[in-house]
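Missing here: one protein chain of the complex. Every other protein chain is in place.
The block that comes next holds subunit A.
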């Protein structure tokens, strides 16, 4: 076993020499369409894939995509398993204490409830949300019983099966599902504005990388290409810069 470990380390060393330029590892969840998801070919796809590739091209970085469970996405960034989080993560004060964010590449938007019927009890019933999200935090503050799940898909499945009365998530994640209208799922209640938009998460020590990404986002905001991407993935009605 020791040999195997040493062998891997040696392999890693030789690989380093072969690859002189720096590789930036982009960590994402791969389960939150349209932000990021795994496509039929088994690759990371979605708004953030296209955006991330463009940002890396503008910042002249070589980027590689890595998927990680949402639950451990921040600890694995701080321990250095990858260099950025680009996973639809809203900029919040609590997260700012642990990691740094670039400026937002997605404007502050509303979160929505989705349920099977219009009269679902959003204030006193059972509401599903993904663990460690701003939505879960919000539900905990309302009178509703919070039902947490590890993946976004499971939160929606809980409403379908009747386990939860409603699901609370980013409206852009829920919209395509509600438009499908399978099993009668629809958006209910009023939109709730949450968070300060979505940014790239970075380790607090990586100030140089943060500056590069900030500059790339600024240039995409200025030439309008970011707005084009937003409209392409989230529709005409989405908020732009």
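Simple rule for what comes next: a residue touches a chain if its C-beta (ideal position, glycine included) is under 8 Å from a C-beta of that chain, and two chains touch if they have at least 3 such contacts; residues count from 1.
One rule holds in what follows: contacts and distances are computed from a predicted model.
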Choose one: "Phosphoribosylformylglycinamidine synthase subunit PurS", "tRNA 2-thiouridine synthesizing protein C", "Amino acid ABC transporter membrane protein 1, PAAT family" or "Phospholipid/cholesterol/gamma-HCH transport system permease protein". The correct choice is the protein name in UniProt for the chain not shown. "Amino acid ABC transporter membrane protein 1, PAAT family"
Touching the absent chain in the whole complex: find that residue among A:31, A:136 or A:188. A:31
Using the touch definition from the top, which of A:116, A:157 or A:215 touches the missing chain? A:157
What is the set of subunit A residues that contact the non-displayed chain in the whole complex? 1, 4-5, 8-9, 11-13, 15-16, 19, 21-23, 25, 30-31, 33-34, 37-43, 45-46, 62, 64, 66-69, 72, 75-76, 78-81, 83, 98, 151, 153-154, 156-157, 160, 176-177, 180, 182, 203-205
